[in-house]
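Every protein chain except one is present and positioned as in the full complex.
== chain A ==
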């Protein structure tokens, strides 16, 4: 399978990429690792007339603690590859959920190419890393013709392959709160290890179960928070009671992998397991 013809522009800086997007308008697409875009271009589901290659902007590949004290966050460059995130000592120490989930994406070859910014921009409802980011919280930093702006991850994933990013903008950084003493869990159900999740649940919680956040993959047109579960936990419900509400407010589809009813069952089951892991005194990350 061969993509339709396109013009190729190699950007060596954020400024060059933004200039190319401004010049070519909505016919242009950014390409980084290309492991979401190239497959759909080969199927001719996407036919951009211009590809702006940002994969060479290596200064957008980093994982570092930014700031001091309680305000410090983990800043991750948009072009950080899954393999780099998976093996980052800073990420493992500060936001263990994220490198763990990065290591569950695809297979080693895929993780050598795919980027965090790419998977966030692509916004697939079954995507692992957006689910983890939604549970962790934090911000997406966008660069555009008018400068930079920050969008909370809770307001970024709007719908089916739809984000809060405007035409002409690109993701430059993800800013993730440090986990500190909070625990985490990630439960992904697949038929084959390297597949997309049929359903996945990511949980972040205090060791006492307080201030818990749960995000679900593949339970709606986009990744979403299990708000009924979160509210129940905040109101003093047990993990079992709260997890039983995980499918409320979701709209899962039925396909060859699972019907909607089974997906709802998985959401409840995986949420319970992820919360149990997150609140277990011995962290998976330890």
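Brief remarks follow.
The criterion applied here is as follows: contacts are C-beta pairs under 8 Å (C-beta built on N, C-alpha and C of every residue); 3 or more make two chains touch, one makes a residue touch a chain; residues count from 1.
The rule we apply is simple: contacts and distances are computed from a predicted model.
The protein name that UniProt records for the chain not on display, among "nitrile hydratase", "ABC transporter permease", "(2Fe-2S)-binding protein" or "Protein phosphatase 2C domain-containing protein", is "(2Fe-2S)-binding protein". In the complete assembly, the contact with the undisplayed chain comes from A:107, out of A:68, A:89 or A:107.
Annotation for chain A: contacts to the undisplayed chain at residues 1-8, 10, 31, 34-35, 38-39, 42, 51, 53, 55-56, 83, 106-110, 112-113, 193-194.
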